[in-house]
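So that we are looking at the same thing, I have put the structure below in C-alpha cells.
Not every chain of the complex is shown here; the ones you see sit where they belong.
Order of writing sets the chain letters: A, B and C. Residues in each chain are counted from 1.
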C-alpha cells in the first residue's frame, strides 16, 4: 500500500521541519524516525505537533504503561475500568458511581489560581462526559516548606482557584488533603478528584461509530491558550520555567456550568452516539481517541471550528488547550435537537466534521487537506519505554538508641496537632462550598466525606490518601499503605470500600531512582488492591515533578470510594458523650520509624515505615465496619499520622464546634521489660488500627465479637472531662489543643503574601 | 399553595430549594427559566442561590435584567411574597427590589460555614416562626455577601423594622468575629417596605433536613408554606 | 471605535478590595501609600463611527448594566 500524497502546504507559511523543531516538540530522534517510517514521508508542521502531543508522556503513558498494566482493575461491581474518561462502579438500584482523579501540578505552580481552577474544570468534564452528574469534588494538595517564600502565595492561589471553580459550578468540594515538605518546593501538587452518579443503563462512551455521522463541537471558542500544555506536563522544570508562562489557561466555570447542563439535557434525549471532553492536547487527543476507540476515521473542517482569536493556524487549532470544550458524534438527524439545547444554554456549537471509515485523521482548512494521519499508529504505535530503574537500598530499622530523649508526651501532642501537616485545614475547606446540592452528610474534617446519592438512602464515602514519607523510605510498602489507608478511612465511617482512582505524582522517569520509586509504589498498590478487593478503575500519572534534579517525594495519591447502604448507619469521629468506653482495635507494637512524631518532634526522617499486614487490615476493617453497621459504636476514627494519641485528640477536638468539648482519659500500658518505650505506644504508626467509643453496656458484646473475629481489641480509657489525660503522665485541656489545632493555618496565611 | 423558583444561567441552588420546598409543600414548585416573560400563578416566588452569569461584572447584575425578573418585580409590587436567597438577594438588590447591595467579603475569600443569626423582627410572613431576638443557625456560602447601603438607608431600615437577621455569636451578641463577611451593622437579611420581600445571604434550604445537621431552615420554610395555605 | 469605561466607587462607599490591597502593600513594605481604591476598566469595540452617538450609547450601557449607579460612577473615554 502506498502512502497517500502529502497534504498541501497551508495558506500561512509554516516552519520547516528541522532537528531543532523536532527536539523543541519533546520528540527524540528515534521517535521522529519512527514517525517518518510510519508515514512514509516527513510530517508537516501540524502533523508534527499532533504526533508530539499524542506521544507525550502525559497522553501516551509511555514510561508508565507497562507498570500500570499490573494493577488489578476488575471486580464484579466494576462497570468500566481504566481507559475511558473515568471509571465506573455499580452502586445498586441501576445506579453507577463515576470517578477519577487528575493532576494539575505544573500549571498550578506557574499560575496557582488558574492552574488549580482549570484542574477542577478538567476533572469535572471527565465525569459528565460519561453521562454522570458530578456530586462531589475532592482535592489533594502538597506544598513545599512553609518557610519557603513562595509557599503562602501558592496555597492562597490554589485554594482560591479550586473554590472559585467548584463553588461557581455548584458541585460541593467535600474533602481532601494538604501537607507540606521541602521536597515539594518548586513542585507543588494539585490533585483534583470528582465523583459523579449516573444511570447504569445510560452511560456514554467515547468510541466514534457511525460512518457519516456528524462530529459536533460545543463550548468555548478555541484560542491560543495552553498550546503545549501536555508537553509542558511532560518535561521537568528548569529554573527558567517562568518563560513557559503564556501557556496558562484561564478557566470559565460559568461556561462549564452551561456546558454541563446542556450536555446532560442532550444526553437525556438519546441524540449522542459518542462524546469526549477536550482536555490535554485538546481537539487532537479527543478526535484521535474517539476514532481509535471506534475503529473509524475522522475528517475535520478546521474552518468550522469556533475560534475566539483571528488567524489561527491548523497547528494552533489542533493543539490548543482552551477549556470548557466538548466533542461529540451525534446520531443521524439529531443535529437540530442538539442545536436547540445548546442555544437554550447559550453554548456555542458547530458541526465540524464527520466520522469516516478511512482509519485516518484528515484535517481540512481553506479547501485543502492540511493534515492526514493514520489513527492507529498515533495511539497504538506510541512509544512504550521500559525505563531502567533502581530499587532503593533498604533502610536500616530504627534502633531505640538512635532516638534522642523524648519530650513530655503532652507537649509533643500539642506541637503535633498544631503542626502544618496535622493542623485543622478549616481555613481551606471553608473556602469551598461543601454543602451545595444539600446531600453532604459528613462535611470535611472526618475520615472520609459522605454524600447521599440524591433521592435515595444510599451514601457514598470518599477519601484521598497517601503517606509520601513511607513511599520514599520503602516504595512498595508506601504504595500498599496508601491504598490500605484509603480503605481504612472508608471503613472508619462505615462504608464498604469499592474501588479507587489514583494520581501518581513522581519526579522524572528518566532517572532510574525515580523510576524505581514508581515501580515500587505501583507494585505495592497492586498488592494491596488485590488483598482488599479494591480495584483501580481510573487514574493519572504525573511525572517530571522535579526542579534542577530534585524530585518530589514519591506521591501516589489514592482516591477511594465506598458505599453505605443497607443499615444506613455511619460513624463520625467526634466523641458523643462522656463516660463511654474508648477501645483500641488492632495490634500495637510501637513503630516509630518514618513516623510523623520522629520527623516533627525528634527531627529525623530515618527508619523503616511500620509493616503492613494486609490480612489483618482486612480483618480489622471488616470488624469495625460490622460494629458500625450494628450500631455498637458511637464514634470511630482510624489511627494514622501521629499515632494513637493524635487520633484520640482528634476525636476530642471534633467535639469542639458543638459546644462544650468532650475529653478523654486513658491508661498507658504498664511498663514491661521488653515493652516499647511509652512514646512508641503513644505516637507509633502501627497500621490497621482504629479507635472507637461505645457505651459501657455494649463493651462485652464488642469484646466477644473481637475475640470471635480474631481481632485485637482493648479498652484503653473513657471519655469525659475537658482534657486529654494520660494517667500518671499529665493532661492537656482540649481547649488548648483546639487553639493549637485551629490556629496554625490561619495564622500562617495571615502574614503578607 | 403554589410556588415558583426562577432559574438563571449559573443558578446552582435551584434544585436544593426545590427539594426543601417540596418537602414543606408536599409537591414541587414550578421551575421557571429566566428567559420566560411570564410567570405561572404563584403565592411565593423564590430567587435561588448560585452564580448567575458566573458573578461576572457584579454578582446579580446581569440576572437582574432577565425577562422573568420584570415579571418578578411586577408581582412583588403587587404584593406577592419573594424570598431571595444568597445570589437571589444579590439579584434582588440589582433589580431594585431591595435597597443597598452585596460587596466582596471583607476577607476577599469565599466563606462556607454555619453561622448564627439573630432574628431582628418576627412580624413577617418569613420570620414569624421565630421570636424576635431568637438565635438560629444556618449556613452561608458566598464571596460577595458584604451588605452595604448608605447611612440614611440603613437608618431607615432600622427605623422601619426592616432588618430581618443579623449575624451574631451563639449567645446572640453582635461581634466582628461573628460577622462572616464584614456586612455593615452585621446585616444578614432585610425586608422591603411591606415585608413581603426578604433578601438573605444565609441558606435556609441547607439546614432543612436533620441529616444535614439542623432544621432551622425547615422551620422557616414550613411556616411560610403553612401561612400561604 | 474603542470605548474605555472607568468605573469607580463613589467616595464614601466602603471598598473592601481597595482596603485589602492597601493593607497588603503596607505589609510588603511599601510605605507612604494612602488610600487605595479598586475600580473596573471595561473596554468595548464599537461599530459606531461618530463619537457623539457612541458616547450616548455607552452611557446607556453604563446606566443599564455596566455600573451600579447607587454606588459607582463612571467616565467614558473614546478612541477612534
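In the analysis below, a contact is a pair of C-beta atoms (placed from the backbone, for glycine too) under 8 Å apart; a residue touches a chain by one contact, two chains touch by 3 or more.
Note that the coordinates shown come from a computational prediction; the quantities given were computed from them, not determined experimentally.
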Copies per chain type across the entire complex: A x1, B x1, C x2
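Just so we're on the same page, only the chains that are shown with their structure count from here on.
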Pair sharing more residue contacts (C-beta pairs) when A-B is set against B-C: A-B
Distance between chain centroids, defined by C-alpha means - chain A, chain C (Å): 41
Distance between the centres, which are taken as Cα means, of chain B and chain A, whole angstrom: 36
Centre-to-centre distance between chain C and chain B (centres being mean Cα positions), rounded to whole Å: 29
Sites on chain C at which at least two other chains make contact: none
Multi-chain contact sites of chain B, meaning residues that touch two or more partners: none
Of chain B, residues touching chain C in the complex: 57-58, 61-62, 65, 94, 100-101, 103-106, 108, 146, 148, 150, 182, 184
Residue ranges of chain C in contact with chain A within the complex: 24, 27-28
Complex interface listing, chain A residues touching chain C: 751-753
